[in-house]
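Removed from the display is one protein chain of the complex; every other protein chain stays in position.
The block that comes next holds chain A.
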Amino acid sequence: MTDLSFPGQAASPGEGAGQTPSGGSGHRFDTRRHWAASLSLGFRDRDGRTRMTRARHHGPLRVQRPFYPETGHIPDARYAEPCHVYLLHPPGGLVSGDELRIDIEAERGAHALLTTPAATKLYRADSHGVCWGQHTHLTVRPGALLEWLPQETLCFDGARGMQSTTLDVQGDGCCVGWEVLALGRPASQLPFVSGRVEQRFALTRDGRPLWRERQPLDPMHSRFHGYWGQGGSTVQATLWAVGLTAPQAAVEALRECLPASRHWAVTQRRDVLLLRYLGDERNAAWEVCQQAWEVLRPWLSSRQASVPRIWMT
């Protein structure tokens, strides 16, 4: 009863023997087009410093060498010195048939921060309407802190796919993260008027579901413009934090520190803090998330937030 995997996640169409016309690279451009990439990272506390002790990749999904911008001894630190890692997807965007799997695990005492050097682009589906998929699985062991702070996802008109985030938290493990999604290309006057993208979140602690959410984005559906749904918004963001010792106090702190607006709101339920943004400004959504993370950092760790330099380039 605790299986929270997403439908279709295990499917790998077109991988049958002898079915790939281009000599096993997986490239084909019919309805079974498929290009899989995966990345599996593990983090451990080694003598007070978080080390990336596992880095396996398959296909065009890589990491840069980890680095340690948060040096310095912290008295009573709950975690080892944080390890910052940038995830790279050299193609820069997802097209029909792309299937990305990201699997990250933080062991006891580890503190890992993951981000990306640029926005992920989701391109228009091919003429067969083949979907892409991006599935992130975060495992946080007791006594670990994992920060999942990717740059935004830009979803172009006609894109079709599924983005799922599965969070498997154990014991007092802590996780903070976000997904920021912008639809269409407003600067080029190319709004998201066709296609279908679905975002899903499933967070369990010790196997018990604490938070589940699905956000189907279908411009042809009445919820896309209706106020109960997207209300016509082109940018949305969802930030979560789990493992806070005083979630309601953290909610109050966010309300105090962030400029009030009807485009974002924060709540907490079942020990999960949730901040949601719905509006039309990518920068506003990003700033709310980044500021919220900076406010939350001292609640999660004894270190102040250290903004990844890549965000400023």
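One rule holds for everything that comes next: a contact is a pair of C-beta atoms (placed from the backbone, for glycine too) under 8 Å apart; a residue touches a chain by one contact, two chains touch by 3 or more; residues count from 1.
Convention: contacts and distances are computed from a predicted model.
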Record-based protein name (UniProt) of the chain missing from this complex, from "NADH dehydrogenase subunit M", "Large ribosomal subunit protein bL32", "Urease accessory protein UreF" or "Aspartate carbamoyltransferase": "Urease accessory protein UreF"
Contact with the hidden chain (one of A:Q64, A:S127, A:T267 or A:Q304): A:T267
Given A:T166, A:Q230 or A:S301, the one touching the chain that is not displayed: A:Q230
Touching residues (missing chain, whole complex) on chain A: 1, 7, 200, 203, 208-216, 222-223, 226-231, 236, 255, 262, 264-270, 274, 276, 278
